[in-house]
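The structure appears right after this line, and notes come after that.
For this view, one protein chain was removed and the others were kept in their places.
We call the chains A, B, C and D, going by the order they appear; numbering starts again at 1 in every chain.
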Amino acid sequence: MNNDFLLLMPMLLVGIGGIGLMIASTYESITHERMAISGMGLFGVAFLFQLGNTVAHPTIPYEQVFNGMLVVSDFTRASGMIILGCGLATCMSAYTYFKQNPFCTSEFYSLIAFSACGMLLLTMAQELISVFIALEIMSLAIYILVGYNRQSQTATEAVLKYLMLGAFAGAFFTMGAALIYGGAGSTKFTEISASISANGYAGNAALIGGSFLVIVAFLFKVAAFPFHAWVTDVYEGASTPITGFMATALKTAVFAVFANFLVLNNGLHEGWINGLFYISILTMFVGNLVAIGQESLKRMLAASGIVHSGYLLIALVAINTEQFTGGVIAYYLAAYSVGTLGIFAALSYLGGEDEKRMNFADFKGLAKVRPYSAAAITIFLLSMAGIPPTAGFMGKFYIITSAISAGQIALAVFGIISSILSMWYYLRLIVNMYFHDAVDTFETDTCHKMAPVCTMVLALCVFAIGLYPIII
Amino acid sequence: MIHSYLMVSVILFCIGMLGVISRRNVFTVFMSIELMLNAANLAFVAFSRLHESMDGHVLALMVMAVAAAEAALALAVVILLHKHKGKLDTNVFSLLKG
Amino acid sequence: MFEHTLSLMIFLPIAAGLILLLTPAGKGIARVTGIAISMAALILGVDVFTKFKPVGELQFTEFIPWFPHVGINYSLGVDGISLFILLAASVLLPLVFLLFTTKEKGYYANLLIVQGAMAGAVCAADIILFYIFWEIMLLPVFFMLGLYGGEKKIAATLKITIYTIAGSLLMLAAIIYLGVAYHSQFGEWNFAISKLTQLDLNGGVATLAFIGFMIAFAIKIPLFPFHTWLPDAYTEAPTATTFVLSAIMAKIGVYAVIRMVVPVFDEDFARFALLLSLSGVFGMMYCGIAAIAQNDIKRMFAFSSASHMGIIALGVFTCNVQGLTGSVYQIIAHATSTGVLFLFAGIIEDRMQTRKIEALGGIAYHAPVFALYFAIALLASVGLPGTSGFIGEFLIILGAVKFSPFIGILAGTTLIIGVCYMLWMFQRVFFEKDNELTVTFKDLTLKEGICFLPVVLLIIVMGLYPQPFIEKIEPAAQIQLAHLADTQHVQVADSVNAQDHGHLLELNK
Amino acid sequence: MENSATYLMYIPLFPLLGAVIIGLMHVFTCKRPIFEKFYGIIACIGPILSFVLALRVFFNLKGMPEEGRYLIQKAFTWFQVGDLDVAMGFLADPLSSLMLLFVTFIGSLIHIYSIGYMGGEKNYAKFFAYLNLFLGSMLVLVLGDSPVVMFVGWEGVGLCSYLLISFYTTETENVIAGNKAFIVNRIGDLGFVLGMSFLFWAIGAHGFDYMALKANAHHLAPGVALTVCLLLFVGATGKSAQIPLYVWLPDAMAGPTPVSALIHAATMVTAGVYMVARFSFIYAHVPVAGSIVAWVGILTALLAAIFGMFQDDIKKVLAYSTVSQLGYMFAGVGVAAYSAGIFHVFTHAFFKALLFLGAGAVIYAMHHQQNIWKMGGLKKKMPITYYTMVIGALALAGCPFFSGFFSKDEILFMALANGHWGIWLVGVAVAGMTAYYTFRMIFVVFHGEPRDQHAYDHAHEAPLVMTLPLIILAVGALFAGYLNLPAIFGGDQEVTHWLAPVVVEHHPHVSKFVELLAMCASIVAFIIGIRLAWQRFGKGAEEPTFSGFTEFAYHKFYVDELYDSVFVQPYKRIGGAIRNAIEPNVTDAPIKLVSQLYMMVGQAFKVFQVGFVRVYAIYMIVGLSVMSLILSFSLN
Partner (left out) sequence: MVHLAKKSIKKGALDIMFADWLFILFTVCAVLGAAGLVSFRHPMNSAMSFVVTLISLAGLYALLSAKLIFATQLIVYAGAIMSLIIFIIMFLNIQNEDLPVEEGRLKNMTIGAVLIAPIGLFLMKVVKQIPGSDTVVVDPNFGGVKEVGQLLFSKWLLPFEIVSILLLVALVGAVVLAGKRGINK
């Protein structure tokens, strides 16, 4: 049991830390700067703990805790590290962001901690209702964070849309869980798997229907087609650090649980290969189509997030349920997260007061005024576009390798075509930043270097991950 | 006989969906979602009866808790919306689009 | 000189470029750094050249495991084919630093990075490593074109970038397919080019992969229907970028075909060789004819360059050692002739502020040295015997005639087409009456004259005494073709039998 | 290695070095000319040294046994790829040594002449650099031991021809004439290169020099041999201005007159004949090819003679006569009378150079007036020029016992002897026409009354440096024919015997009667021609007007215009079409279309992001419905 708790320590740390922060926030005297620092410390410690765990117990594939409701594997640990890293970076960007957009209250950081706690649970959860609750912890915290700026109509609208559709999707999840419970007699992954092995999957209508609804809920959370429409609006309405957080950490957590769910039985995975095949293709293409016409960076990034979900779905189609390590998915998520978070961190401080700079046109000539920021953004964009030697390239490389290894040549080709389609809107920002003359002076609150530092560190991470990918 | 309970559950679930997609009133929409959760709960309990295991009951309890939390949050959002626009129409909120 | 000469040649410029970009260095420092680093690379290149033994295998190899679990390694090496592209880059780039004194820091830094990346691409012995450098190569071009280009630079930048990235992504898919195929055939992951040549590829997917590769390279070279990015990019780009693009980067496309496509996809290559060579030869004719109608001197050279690339590519597609050797030789010759012509066009643009051919005239009377240099480069470019251009062109035509007499005859028209537009341009720019604009034309300064002298001499030396170069190229060319040897015979016989000259080959047995 | 001769390479090297030295000196001093006077002298050194070496070669060869009469120098391996092994090698055998001799001899003379002719010209040095470069290239062409090395010289002389034709670069027409020459030559070169390629793949694997090729020539299949012969002949028509590629030569007269004499009369244009003779070992295999060559040659001779009769420009008259004479030479080599052809090359070099230099002297005297209808009566003013030119004209017209008579007659006789009586007939007619137009020119220029009094008053005899070469050449034009005196006149055909080891020909035995008859026919034609010319122009005549056929001929059958509208204009128009229509609308169109479509679809897709949350829910439901439908079907 000792060992188990050690493995869960990061999650517990974040959960308890979140409660602590919440309590601390009741004191008026504690400013949000201190809260931000504490949040960073919390995530930092948890991250290091997770890292230590990974290094110290590298070979334990499955460690069951809490009656088999939670499982720790290399994959969950890697996802956990990504989530904790995202939390850390978000705290750092938020620190600077709230200097220019003063609507922060101290609860902000506790909510981030709670949502991270939910995400960590989600990665490890091996039981549908635990998944549901973890999903809701995460989602509720994110809903609140999205609508945090109460004065802003757009933020309110975003939270309305997100909450309404999220709850709608949650309802599908519960119905799906119910049907799976009906079909398999249990909601625990191991028992579902055993039931499928014993009775088969194809003939079990309740399992098919149940897994359908559960997967729909997951697809909603990762904004796959046709459940993608909310994502641009919500990303645009949310404040920038939060957008970054939900674009990365949330996606990581959901993909982790999605993968865990799909690999629980070969029959289940096989049954969904065809469906996911089409969904991933449609997701990539629809994401690109949405992204092309966007003028706002956040919306473009939201749409590109849809495309990246499509790539990850390729990986899900291509996973081998027998020898699943999740390395490909975790790596891609890490690469994607670093890139996306980096841009959002940069936007957090470049956006200025009331996020006045959010459109492509607003960033004309950035390179002439702030060359380092422009360079960092360029690196992130190149990583997202998959240009070597960035992390995004290796991510794409692994995805396509896994697709071709699994015999999904068509999927690989569609993935490539989709990246060609996506090139324009990534390059467009680079072109705007570099090849136009500056009209804006890009003055920002320069005393608080936290977000710039975060941006630079992430830019380095892009190369670090790209050149030395630690595949678990 | 469990089938009939399940069918009731499905019917309620569908009515809930219908409420979500056909109504613009925020309250109605949220209550429709609650209805869907209840439908799921009914399914849990029915299956629990089918399998003669009480796990379903526990699951239903959990769902209720989640529903409660969600409802609390939803109501908070409704209040926020009302403060902004004084309306409960979801269509009023379409600043973000394109 | 050092144990890791090649690595040094790759990473010294890249590191210097990055450092320049990251530090607030002035343009003076940037230029001096550029000169120093490119000179260092030149010295290293000469060192490699002198120590290079005329055998076909890779030399100066370096090997460091990188991602062993997927078989990607940091592995370098040069053979006779890559050696000369490497050398062309090292010899020609110092020129750029020496000649263009007023550019910004980023310009020099990007040039350094592109130099390193190009060296990397030609030295890479691992296909993924190659791909990485291949893509890195594009980025400095993107920035140089977009930042320092002409009026329509952004459109041209986007066009070239998206075009080439689209191609290379298809290549990436094909590369991965190769890796996966190797894994399934030999049970281990490996992306070393030499290993991939052992693959037994057949079936539709292999053909698709072949097409993926070929599209990427066809765009880079560019082969006929994929050339449309070239005139815009070459015209809008600043001189040095055009120079780099035409003199070296386009050649890496051909190099890649020789290095990867020919030995790996032997069957598909032999199958498509006829089509590809038609594309090469047609592109040569098409671009050559298009060149004559251009008003803009740079755009004319752009089409001329595309035309030459068609013939260079054709040399590869002829599947015989003469064609292939000629192709590699022509690569160097073209780098020294057309590449230098682009620099000259840049000089004209700098001094006259125009590139319109009509606006010029009579430059020869005011700048005899310049005219002499220009004429030598021009004659090499039209393949006059005694200059470097002839050897390559002759070998290619020779190879093409063996491959298919029909294509050989079409290829021969390059002798006529090239000379038409070049002479007409020369007439209108250097001869005829001078005007108010061109009377002010200053001849090359002493420094410029000395800078260009080695290249101009090289053109002549390579025309008169090519054997030291060819003896290094030929063994490597033989090795690249070794895989093709069996399939090639059948294919060529097929293609020739339709002609009247089928017995030519029988005689040759 | 008894046949190796390490000095061969110096023969072309001397003029080439001269070219480099003069060229560099010129480039660096052209702004402030300081060595102007010396350039001419420096330039003459190279050719004279080469001539001396050529003599040495000749005597070396002469001292060798007839079968082994060749000298070889392989300077270095030029390039070697696979089976292709090309050395930078030089070969001196009777054929090339003969060429060497007169090329260097006439070359030297013309260099000397040029010192006078070009005196005071701008770019004096450049001229000599080009001239030296030309001579060097020509010597490479002659000495090259393999087709590839020959091709180096071949293209080199083409380049120099271009440079010298467009020597007065400020005049657009001259440059265009130069371009025309280069491009038309290039068309021929295409044939040469392809011919070489075919030849290599057929028999070149065991050595690609002439010795090896000759040794392996019997392996050639007839079809291949024919192809190779015809392709090589295409090369020859380009360089030697035969139908259909003769059009550049008359325009080439835009260059300075010494150039016309040296390049476009005496040496370069005969390279094609030399090449056919060089490849006689292949042509001998395929008589069909020879016939084609001969017919093309004789038709060219006819056509050019027709054109020559109506020209106004003194140099154009000579140019067409050159084309015509070249036609004879091809007729000669075509009917396998290689030695006769080469012999005509040899004699032609003397008298045509003489005529050109004479014409140059006239032009020089008339201050660059070239229209013969502006001259007249110059006999009194320029006696030396007049008499030397008359000698040249007689030689050209085939007056008995002048050099041209022997060589031309030999060709015609061989044609007849080998059964090509059609060629003979045309040849005789052309001989008459030659006499007509040559003397038309002489009479109009030198006889009668001056037509332009002002110019006439200022006319004067050329300086010694120009007249001396005229006199030397006149001597040559008189007596060169006796080197190959046919047996019928008691000679023993020295040249034919000299060339016998190299060229593959056979001498049919024909009766003396036929030979005499043929000779008589030529003489009759000559007399008719010269008499007609005297009747019309002997007493001075006004510029004629043309109508009907004569006008057609005056305009050279509109061949230039035809070529322009069939080849040049369409070429430019296609280029323009590519630039204006195809590039933007066809090749670039798909790209533009794709990018526009891309943007359009992107914009259109924004419609779906309506911003109403209910609509988003409907999307979800629609998606779910579709998936449910699919799943329903899969659930039995």
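Convention: a contact is a pair of C-beta atoms (placed from the backbone, for glycine too) under 8 Å apart; a residue touches a chain by one contact, two chains touch by 3 or more.
In this text, all values refer to a predicted model and were calculated from it rather than measured experimentally.
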What chains on display are touched by the one that is not shown?
-> A, B, D
Taking the full complex into account, find the residue in A:Leu7, A:Ile192 or A:Ile208 that is in contact with the omitted chain.
-> A:Ile208
Residues in chain D touching the chain absent from view = 618, 621-622, 624-626, 628-629, 631-632, 635
Residues belonging to chain A that touch the chain removed from view = 15, 18-19, 22, 66-67, 69-70, 103, 105, 107, 110-111, 114-115, 117-118, 121, 127, 129-130, 133-134, 136-137, 140-141, 143-144, 147-148, 150-151, 159, 175, 179, 182-183, 205-206, 208-209
Residues of chain B in contact with the chain not shown = 1-19, 21-25, 27-28, 30-32, 34-35, 38, 41-42, 45-46, 48-50, 52, 54-55, 57-58, 60-62, 64-73, 75-80, 82-84, 86-92
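The working rule: only the chains that are shown with their structure count from here on.
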By C-alpha centroid distance to the whole-protein centroid, which chain wins?
-> C
Intercentroid distance (Cα basis), chain C paired with chain B, Å | 65
Whole-Å separation of chain centres (CA-atom averages), chain A against chain D | 77
Would you mind pulling out the distance in Å between where the CA atoms of chain A average out and where those of chain B do?
-> 26
Taking each residue of chain B in turn, which ones touch at least two of the other chains?
-> 20, 29, 90, 93-98
Residue list for chain C, restricted to those that touch at least two other chains = none
Complex contact set, residues of chain B against chain A | 6, 9, 13, 16, 20, 26, 29-30, 33, 36-37, 39-41, 43-44, 46-48, 50-51, 53, 55-56, 58-59, 62-63, 66, 69-70, 73-74, 77, 80-81, 84-85, 90, 93-98
Touch list for chain A against partner chain D, complex = 160-161, 164-165, 168-169, 172, 205, 208-209, 212, 216, 220, 225-227, 229-230, 232-233, 275, 286, 289-294, 421, 424
As the complex stands, chain C meets chain D at residues 159, 163, 225, 227-229, 231, 286, 289-294, 320-322, 325-326, 362, 364, 368-369, 372, 379, 384-386, 390-391, 394-395, 397-398, 401-402, 405, 408-409, 412-413, 415-416, 419-421, 423-424, 427, 430-433, 464-467, 470-471, 474, 478, 500-501, 503-505, 507-508
